[in-house]
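This part shows chain A:
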Amino acid sequence: MKIGLYPGCSLEGSSREYAESLRAIAPHLGLELEEIEGWNCCGASSAHQLDHTLSLALPARILAQAEKQKFPELLVPCAACYNRLASTKKDLANDASTRDKVTDLINMPYTGVTSVQNILEVLNLVLTPDVQKKIPAAFPHKVVCYYGCLLVRPASVVHAEKMEDPMQMDDLMKRIGATPLDWGMKTECCGASLSITRTDIVGKLCGNILEDATMRGAEAIIVACPMCHSNLDMRRKEIERVTGKKFSIPIVYITQAIGMALGLDAKSLGLHRHFVEVSVHGKNKVQQNVSSPSMAAVS
Partner candidate 1 sequence: MENNFEPKIVAFVCNWCTYAGADLTGTSRIKYATNVRIIRFPCTGRIDYNLLLKAFAQGADGVIVSGCHPNDCHYTSGNFHARRRWIVFKQMMEYMGIDMRRVKFSWVSAAEGAKWADIVNTTVNEIRELGPSQEYLEMSRQGVA
Partner candidate 2 sequence: MSRIGVFICHCGENISATVDCEKVAKTLASMPGVAHSVDYKYMCSDPGQSLIRSAIKEKKLTGVVVAACSPRMHEPTFRKACAEARLNPFLCEMANLREHCSWVHAKGDATTDKAIDLVSMLVEKVKRNKPLFPIKVPVTKTALVIGGGIAGIQAALDIANAGQKVVLVEREPSIGGHMSQLSETFPTLDCSQCILTPRMVEVAQNPNITLYTYAEVESLSGFIGNFTARIRKKAKSVDEKLCTGCGECATACPIKKIPSEFNTGLGMRGAIYVPFPQAVPNKPVIDRSRCTYFKSGKCKFCASKCPAQAIRFDQQDEIIEIPIGSVVVTTGFNIKETSFFPEYGYGKYKDVVTGLQFERLLSASGPTLGEVKRPSDGTVPKKIVFVACTGSRDPAKGIEYCSKICCMYTAKHAMLYKHKVHDGDAYVFYMDIRAAGKGYDEFFRRAIEEDHVNYIRGRISRIYERNGKLIVRGADTLLGAQQVEIEADMVVLATAAVANDGAESLAQKLHVSYDAHHFFAEAHPKLRPVETNTAGIFLAGACQSPKDIPETVSQASAAASKVIGLFSNAELTREPIIAVVNRTAPPLFSTCVGCFMCQSACPYHAIEQEEIKTREGKLIKMVAKVNPGLCQGCGTCVAFCRSKSIDLQGYSNEQVYAEVMELLS
């Protein structure tokens, strides 16, 4: 399956392991990724805070570009970008005058033919029983799946099948041999947009998430969003300061978990880039060369 890819800024920067792991597993899933040309930032959680038109124009340009390259489908692995793109698509479809204003700004034709897909939708398609059979090293771990906000809300934009108790990620985990646990924080917010400015709030919210996951006996938290990942993985110090507790549970991208199940090596999945050591691995324990001297300074 060939599909357009909009990586988004995080996947080039702080979350490059997400991109690395996605690219590493893609060939094994029969997924051919074609990166969209000349892409720009979608505006993420900031544009709409200050400027409504800008918050539509930035994603619209991306969508128009996808159209120009004739992508019927565009995979948007970052949940935040996905949310912005999908909601822009909806707003433009519903309101002709806004659409005119925005297409005028970006100076590109836009019809809305490209379908915007998040990582769960695409993985659900390509992780077929056939692929499953080929998985050499299943992923025999108790995990909790963390969806956060952006993959499930708002219902008018994201078509998650059960908004309060989504199961797509849990289902994918089962397919690679993991045991997804029921827990309380599946769709709670991690505080993403206040990550830099109110790190204390992020610390508190992430603390709740880590605590619940730990308490349920999960070995890892599976995520599909760079914002969730960086908050839960990199903000441990702040989390510990706010909660007064230490947490060692690793945060693993869904693509990394699938990569480990496929038996790919840690490096190609970018596991060494994590702040918190990834202690889970595929059944045929792959080499975990993740320890780096800086770990001590962080945790």
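As a working rule, a residue touches a chain if its C-beta (ideal position, glycine included) is under 8 Å from a C-beta of that chain, and two chains touch if they have at least 3 such contacts; residues count from 1.
How were these picked? Simply put, all candidates are chains of the complex that A comes from, given by their letters.
As the structure is a prediction and not an experimental result, all values here were calculated from the model.
Trainee: Name the candidate, out of 1 or 2, that touches chain A somewhere in the complex.
Mentor: Only one option touches chain A, namely 2.
Trainee: Which residues of chain A touch candidate 2 in their complex?
Mentor: It comes out as residues 162-165, 182, 184, 212, 215.
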